[in-house]
Every structure is written in C-alpha cells, then in structure tokens.
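One structure is given below, encoded as structure tokens.
Every protein chain except one is present and positioned as in the full complex.
And then subunit A:
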Amino acid sequence: MTLVQVDGIFQSYGPRPILERVSLSVGEGEFISIVGASGCGKSTFLRLLLDQERPTRGQITVDGQPLKGEPDRTRGIVFQRYSVFPHLTVRDNIVAAEGLSRPLGRLFGPARRAARARADATLDRIGLAHVAHQYPAALSGGMQQRLAIAQALAAKPRILLLDEPFGALDPGTREQMHAFLTDLRQETPMTVFMVTHDLREAFKLGDRVIVFDKTRWDPHDPAAYGATITYDFDARNGGIPYQLKEDQDGSSHPAAQPAA
C-alpha cells in the first residue's frame, strides 16, 4: 500500500535548481535509504518530505492527502545535531514529546506524572535510565542520538525522517545504533527515510536504497542542473536496481506501481 507519493518534484533556490523531476512511491513500513554526493539535494528532499519547505513544482501526498504546509506529528525527525532540547533533562526530553503538543507546551499534574513514568520505561528500554536526570550536554554523541530517536518515536509518527543521524558517531557506536534502530523498527512498524553518506549503512538498514545524482552536467556551470533519483535498489534482494528487475522479468516493486 502506498503511503508516500512524490510526483514530479522540482525545487530551486532562486535561479539555482536543486531537484528535478523527482518521483517516488513508498509503501507503508518501508525503510528508504537516500544516498548521493554532497550538495545533490538529499537533505532538501528530506525537508520537502518534512514540509519544512514547499517544492517549486510537483506535489507530495501522504496517504493520499497533500502536505499541509508545516511540519506536524505525523512525521518525526532526527537531525545530525541539535535534535534534543539542551535545557531539558534526558527524561524531560522524552516527556516533551507528549507535552509539547499541549496548549502551553507542557503537561501538568497527574498527566505529567503518567508521562514521566512512561518516559522512565522508555529510558529503561533504550539504556539511558542511569542518565535520566542529566542534561544532554553531559551525554556522549551516541547517547544523544539514541535520545533523539527515542524522543521522535515517543510522538508515535507514521513516518520517521533521519538526516545523517549517525554521521558524527564513531564506527563502534554506529554499529550499536544500527542494532538499536533495527530493534525499534521491529517493535513499532513505521516508514523511515534515512539520508546517509555511508553506503554500507544504507544497504544494511534500508529496504530500498535510492540514489540522487545529476543526470545532466555542464562542466562550465556545475550548478546549472538539479539532481534526480538515478537508481532505486532493492536492498533486500542483493541490491538489484528495480529498473533492471523490471527489464528482466517484468516484476516491479509493489509500491512503484502507480496508485490505483
């Protein structure tokens, strides 16, 4: 079943095109890894999915509904940095995932106590219970990202967007974070888009790996053309591009078929 449908997106900043003719269908529960060279519009694409920016042309629909023009609770996000609130303790960062949606941005009385109990349970599960009362600045990079992911998930989004979430972590911590993310996904099925520079990570975690690149290139003016999706790999099947599979046996990814 198609959850996210991207139709003919163009995005340019002023005269500078970033993305051209980007179309994509993503089924509910899929994990999409997005790779590509620096500056090829991966993060721009993520911001469009988040609805932090509007495309110059084209449309994105989620569940058949066009995006509303600003981020909301259906799409969670984890950035490479600055994802957690520095002025809140680790536990209150999780509580904020529930409290921020209230009129005053926080919970009071019994609701707060209940949210704190749930937050403590979450922290127990993700192995951060021992630092519940510390501030994020006192945590290591890996712990901060674990907290950021748990915070995003506490709002129970249907779609999780990850913008190079493990880019600043050392290789060992990164492996732990992969296992952590895989476990979380088994517990709560959701659709994930992850931008990464690490190809191995992209294929390890993703169901599909899509590649952004420029199909037209003017050596005298590298910024003349935008990027588009050049490859769409089935990461669960030896990394064969769907385009090739379609050519060979006529099969295609279920979500790649036009929505009925």
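What we mean here is this: a residue touches a chain if its C-beta (ideal position, glycine included) is under 8 Å from a C-beta of that chain, and two chains touch if they have at least 3 such contacts; residues count from 1.
In this text, contacts and distances are computed from a predicted model.
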Among "TPP-dependent acetoin dehydrogenase complex, E1 protein subunit beta", "Ubiquinone/menaquinone biosynthesis C-methyltransferase UbiE", "NitT/TauT family transport system permease protein" or "DNA ligase (ATP)", UniProt-listed name of the chain not shown: "NitT/TauT family transport system permease protein"
Touching residue (missing chain; options A:Gly99, A:Gly142 or A:Gly226): A:Gly99
Option from A:Gly58, A:Gly76 or A:Gly226 whose C-beta touches the chain left out: A:Gly76
Touching residue (missing chain; options A:Pro55, A:Pro157 or A:Gly206): A:Pro157
Touching residues on subunit A - with respect to the absent chain: 50, 52, 70-73, 75-77, 79, 81-83, 85-88, 96-97, 99-106, 135-138, 151-152, 155, 157
